[in-house]
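Here the complex is missing one protein chain, while the rest keep their positions.
Think of it as A, B and C in the order they're written, each chain with its own count starting at 1.
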Amino acid sequence: MRGMNVEKIAVVGASGYSGEELIRLLLRHPAAELVAVTSRQWVGQTLDTVYPKFAGMRYAKLAFIESEISAIVHSGARVVFLALPHGVATEYARPLVAAGLKVIDLSADFRIKDPAVYEEFYGEAPNAPELAASSVYGMPEIYRDKIAAAQLVASPGCYPTSIILPLYPLLKKKLLKPETIVVSSVSGVSGAGRTAKVDYLYVECNESVRSYSVPKHRHLGEIEQELSAAYGEKVMINFTPHLMPVNRGIHSTIYASRADGVTPAEINSALEAQYGTEPFVRLLGEKGSPDTKNVTFTNFVDIGWRHDPRTGRVVLLSAEDNLVKGASGQAIQSLNIMCGLPETTGLL
Amino acid sequence: MRGMNVEKIAVVGASGYSGEELIRLLLRHPAAELVAVTSRQWVGQTLDTVYPKFAGMRYAKLAFIESEISAIVHSGARVVFLALPHGVATEYARPLVAAGLKVIDLSADFRIKDPAVYEEFYGEAPNAPELAASSVYGMPEIYRDKIAAAQLVASPGCYPTSIILPLYPLLKKKLLKPETIVVSSVSGVSGAGRTAKVDYLYVECNESVRSYSVPKHRHLGEIEQELSAAYGEKVMINFTPHLMPVNRGIHSTIYASRADGVTPAEINSALEAQYGTEPFVRLLGEKGSPDTKNVTFTNFVDIGWRHDPRTGRVVLLSAEDNLVKGASGQAIQSLNIMCGLPETTGLL
Amino acid sequence: MRGMNVEKIAVVGASGYSGEELIRLLLRHPAAELVAVTSRQWVGQTLDTVYPKFAGMRYAKLAFIESEISAIVHSGARVVFLALPHGVATEYARPLVAAGLKVIDLSADFRIKDPAVYEEFYGEAPNAPELAASSVYGMPEIYRDKIAAAQLVASPGCYPTSIILPLYPLLKKKLLKPETIVVSSVSGVSGAGRTAKVDYLYVECNESVRSYSVPKHRHLGEIEQELSAAYGEKVMINFTPHLMPVNRGIHSTIYASRADGVTPAEINSALEAQYGTEPFVRLLGEKGSPDTKNVTFTNFVDIGWRHDPRTGRVVLLSAEDNLVKGASGQAIQSLNIMCGLPETTGLL
Partner (left out) sequence: MRGMNVEKIAVVGASGYSGEELIRLLLRHPAAELVAVTSRQWVGQTLDTVYPKFAGMRYAKLAFIESEISAIVHSGARVVFLALPHGVATEYARPLVAAGLKVIDLSADFRIKDPAVYEEFYGEAPNAPELAASSVYGMPEIYRDKIAAAQLVASPGCYPTSIILPLYPLLKKKLLKPETIVVSSVSGVSGAGRTAKVDYLYVECNESVRSYSVPKHRHLGEIEQELSAAYGEKVMINFTPHLMPVNRGIHSTIYASRADGVTPAEINSALEAQYGTEPFVRLLGEKGSPDTKNVTFTNFVDIGWRHDPRTGRVVLLSAEDNLVKGASGQAIQSLNIMCGLPETTGLL
């Protein structure tokens, strides 16, 4: 792309769905030069052998290398994406950060600032609280300036993105009563990862809807962290995730009572003020209904809302692709910001 | 079936999914003799011509007759199911009831007792408020005795069944704060009916989840009617239905704050006391998660629940087949009760 | 059921989809008394713990016992279903047969009469060629009398059922040129079994169609065995199975050239003569198109056909539920025949 700097990029751990999606997006990104993909199980194999869908595209013949720090540094990468299982990112992030590289982590390892909260939700102490402390939560619509200056970005979880974005401006302006917040979300099965478990077999998920991790899903930690930051006080909510038979997509339905004296018009104004010019947030207003099929394979999050005069509640509705805005697309949005590229590069 | 009375049955209007399901269930019902199926568009055609899936089964060669009162009465039917679009049932129910037949209506026409509520949710005055007043809401777990004595049963809607059943015993015992109730439900596409609309085409529903009729779906009228009856005071809630890509199944997730001083054990006791011996309500307790795939093609409703000590809320989870327990199966449950048959006849 | 003998039944190995389906069908079978279910992994657990969908039904509280011969014999079972992985059935069938029990095996172990054919398709010598020799291929429409007298029935595979039935009468009467036969089949994912493999995860199967095991799927052995038996000479065909995103259902499309001088009317006559009175074969003629949704959850196989005057070929179309007529339903059909019950008992 004319006049655009090209950034050398490495992807560490590309066997899961978000790693694969990261590669899919980077193959189309005009300012990304993919210099290394790493994987223990696939060393020496080319990208198109492992992922036949990438055959015939640029970098299709790039071969996986060992997931070793020296190899990654040696690749010349300036920015490294970590698409690793929960708990493994630290061993890569620490030396890569020390080596001066920029790191964007897609796991939960660095998202939670308070070690006690991490321990509450993950059942163990965080591996690297100092990295969590110095990292930036990679939600551009809220932390754009910090991301621009960050060396380590903790890219948000899929559910949190769909929940924090609609609530953020309303809590920040104290338009809602935070203790009344209740969230029901449904997610496509790719959110469960590419793991060979009977629970996620086709036959077990097709023609099925079920909740899981009620009432304390791990993502609740980062959701409440960000809602509390917005509101200025500790916020605790109910959040119920459900699995539904689609490949991609999260739909969140959020209920909260308006704070005393708040009008519906103020709700709308706050959303418009916050997101009116955001490239990836589409406000559907009081009539539109977000539909996951309108956002899958895109980096958009669609937000609609309703006011119920009978109960005084606001109902916020949001939809996103859990693998794009909920994971890899948002991570690339951070990449663009960190590298001084137009934020939408490779994402529209 | 040995010693069981055989009842002569007619089905009026069998072109929709609940009418078809009614026939599917009646074909297997050992005490049901199907003497008439009516349809304006299919007069003279046999059941297996219209529904190839019923070929080779008993009654497959029964021919549709005109939807005329005299023909229905002449068929010898003692019980008539009305599976008609909203607003049409009155013209059949009134003369059939007058003729002394028992009538089980699957539409919304007679479910709402208060004409003002009907008008609020359906946008017009009810056709037959006197029939609504004299009918019984066909939810056997709550109105079994009244159903046994009823001549006209208004069989409940699909969403209401999945929502009223979990909440009923908890509201009746005032274990919850009714003003805190919020419900998110997801339904399979058969709930939208067999109507040729672009919105319900395969491609528009597959890989899609979206809410609709927020915040005032028509079923809210009967939901609140029954919750209010249970609680003894007017109850108003938020209810958000969503469409998801499965053929059958409704999953409801219900949030409410416990009333002051109520313990989680009391929640469980109330559910057990109400439903412990019910043949079609399966209590999964505090660990089980209802999954629509466990109830589809059955008349069961599965109910689980959680207590969240962090927020004081109870989360109730329920799953049913919208066409069976949510429509035609429940209607046959009423049939069994009205005719003095074992309640599970043809349904297990 | 009045005057019907009740048969004591055991099911060995019920962790796969066909074992589960067998139980689902037996729970509704009026002449089946389930006296034992065995499983190594689930010993001591009740049926409804392992399969929540069976809660509330009869036998729901039956506990799994060890998969041991003595325990099975001791249960009093007169008929034993083996729903075991390929290669394991012999160790049960041999002693159970020796103990005088009737055995219906759902695996491939005894289907192939010729050990050389078995070895060609399964890559190893058969474990029990003498049992294969003495068993009856459990396709009632062809071997009804032999099944009635059999002690060991080798119940057919899913693809073979959908392919052999349409071709059998046409080859028997030499109406087709066997060397021109080509078959394309598509199967639902339950055909791959309840196995935790990445290939069968929801996301890998949804929005996907792919062929597999081309050109020599294992089922080809039994398909050709039966087609050869029908024709009286060795028949070799091409068969391509495909995986498609449905839970249940197989659709087979079969092409063959008419033998010289054969008229389309003769094709139809042969199908009618063979299947006109069969309870589970529905002939749709030259206009009907089998649709898997009309046969799922039933024991029917639907067969349609076309004649193409341009090319002289006949196109046969068939649809069945791979778990019912293609596996467990057909096995119960054999049970009924072996026990002198009406053949449709528990299957309509």
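Here is the rule we go by: a contact is a pair of C-beta atoms (placed from the backbone, for glycine too) under 8 Å apart; a residue touches a chain by one contact, two chains touch by 3 or more.
Model, not experiment: these values are computed from the prediction.
> Please pick, from C:140, C:169 or C:249, the residue that touches the omitted chain in the full complex.
Only one listed residue reaches the unshown chain, and that is C:249.
> With the full complex in mind, choose from C:240, C:268 or C:344 the residue touching the hidden chain.
The one listed residue touching the chain not shown is C:240.
> With the missing chain put back, one of B:38, B:90, B:107 or B:190 would touch it. Which one?
Missing-chain contact among the listed residues: B:190.
> Based on the whole complex, identify which of A:109, A:141, A:207 or A:308 touches the chain you can't see.
A:207
> With the full complex in mind, choose from C:8, C:58, C:194 or C:306 the residue touching the hidden chain.
Only one listed residue reaches the unshown chain, and that is C:306.
> Can you list, in ascending order, the chain A residues touching the missing chain?
Residues 2, 28, 52-53, 55-58, 207, 279-280, 282, 284, 288, 291, 293-295, 297-298, 300, 302, 348 of chain A touch the chain that is not shown.
> Give me the chain B residues in contact with the hidden chain, please.
Output for chain B: 17, 188-190, 194-198, 200-207, 245-247.
> For chain C, which residues lie in contact with the unshown chain of the complex?
The missing chain touches chain C at positions 179-180, 182, 184, 186, 204, 206-212, 214-216, 236-238, 240, 242, 244-249, 251, 253, 255, 289-293, 296, 306-308, 310-311, 313, 315, 317, 319.
Rule of thumb we're sticking to: only the chains that are shown with their structure count from here on.
> Quick one: chain A and chain B, Cα centre-to-centre, how many Å?
One centre to the other, that is 40 Å.
> Touching two or more other chains, which residues of chain C qualify?
207
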